[in-house]
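Worksheet: the structure to be examined is printed underneath.
Right, chain A next:
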Amino acid sequence: MTAVITTERLSRWYGQVIALNDVSVTIEQGIVGLLGPNGAGKSTFLRLVVGLMRPTSGALRVLGAVPADEIAWRRRFGYCPEHDNFYEDMTGLEFVETFARLSGFAAGDARRAAAKTLDRVRLAESDYAKKQIRQYSKGMRQKVKIAQALVHEPELVVLDEPLTGADPVSRHEINELLKELGRAGHTVVVSSHVLHEVERVTQRFILIDKGRLLAEGTVGEIRALIDKHPHRIELSTPDPRGLAARLVAEPTVVSVNITESGLTLETREADGCYAAIGRLAGESGIPVLRMVSPDNNLDAVFRYLTRG
Partner candidate 1 sequence: MSIYVRRFSRYEGKLEPPRGRFRVILLAELRRIFADKWWRRFLFGAAMPAVMMAGWLYLMTTFQEATGAELDFPFFSVLFGWQFSWLGIMQAWFGASMITGDMQTKALSLYFTRPIDATQYLLGKLGATMALALTITWIPSLLVAVVQYSVADHLTFGAFAENVWSITACSMGAAFTTSALILLLSSTGLSARYVGITWLGAFVFLEAIRGILYESTGRSEALDVLSLARLLSGSVEYYFLGASHKLGSVITLWGVGALLTLILRIRLSGFEKARS
Partner candidate 2 sequence: MGWLLARLYLRTAVLRKRSVIIGLFVALEVLLAFNAAGHTTFGNLLRELVTGFMLPVVALVFGSAVIRDDLEGGTLGYFLARPIPHHTLLLSRTGMAALVAMAMGLFMTLGNAVALGASGSELAAATAAIALGAFAYTCVFVALGILFRRTFLAGFMLLFADWALGRMPMGGRFASVRAHVENLAGIEPPFRAVAEMLAPPPSAVTSVLALMALSGGLMAFATWRFRRFEFSGAEG
């Protein structure tokens, strides 16, 4: 798969404050979640990607170009900023149409493309055609922002916190739209500090904190790299003591604790341990009613990476 965005030792300073520190990463086609707490450097990274800022040091190439230097190349991406800023007295249609025209569309084409894109982001025609943006709810405003980024059908879509402030229905609709974009072959980079929201859209992540790249890959891949924290697995079984006695003999298991509802074990080799549980349950005839891994999710991975 070809790289859409490549950065090499990318850094950006604001005066004496470092916002992005030595980030080397490669982003390929598909949907990628850019995750990190507030102030991690996500927005700075995205602004560098779309050329609104220049790196202080390091190299950045997006779709084969250096973003801040090449104006015509900007047709190939769409950017949805984090801030909630509009020309409030325009309708959603006028706003999106204006920016379609500024992307080079002829007048008639721009209007049609704007209406089509606003339909695509699931904004009702009665809202986008007649109401001024100042009358829109937060979710509707987010959709207009996304629509202006999509109206010219860009290859790369960069969305900075698109779910912030949206109600649950709007969140669901935006998430569905992101999946649809991914399926249609767009590369989507979506930033968020709400990890579980992005987990619904993609399994590929870039984690940053305090300007530094913490990890990249799928949750499983990232989790497997964290040696310091053993992987926890919770089991529900009618005979926790019997199953525990067999599990402690397994080389992949680090520790076993008996709890009220079953048992919790820790392992440094999750895949081997899952296989061992299945095998032992079969051999001993002790049923395993439920098996979950409380830290095999983005929240836990992120917690481990940021807090050590």
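The rule is short, and it goes like this: a residue touches a chain if its C-beta (ideal position, glycine included) is under 8 Å from a C-beta of that chain, and two chains touch if they have at least 3 such contacts; residues count from 1.
The candidate set was assembled so that all candidates are chains of the complex that A comes from, given by their letters.
No experiment lies behind these values; they were computed from the predicted model shown.
> Please state which of the candidates 1 or 2 is in contact with chain A in this complex.
2
> Give every residue of chain A touching candidate 2 within the complex, in rising order.
Chain A residues touching candidate 2: 14, 43-44, 47, 50-54, 71-75, 77-79, 81-87, 89, 98-99, 101-104, 148.
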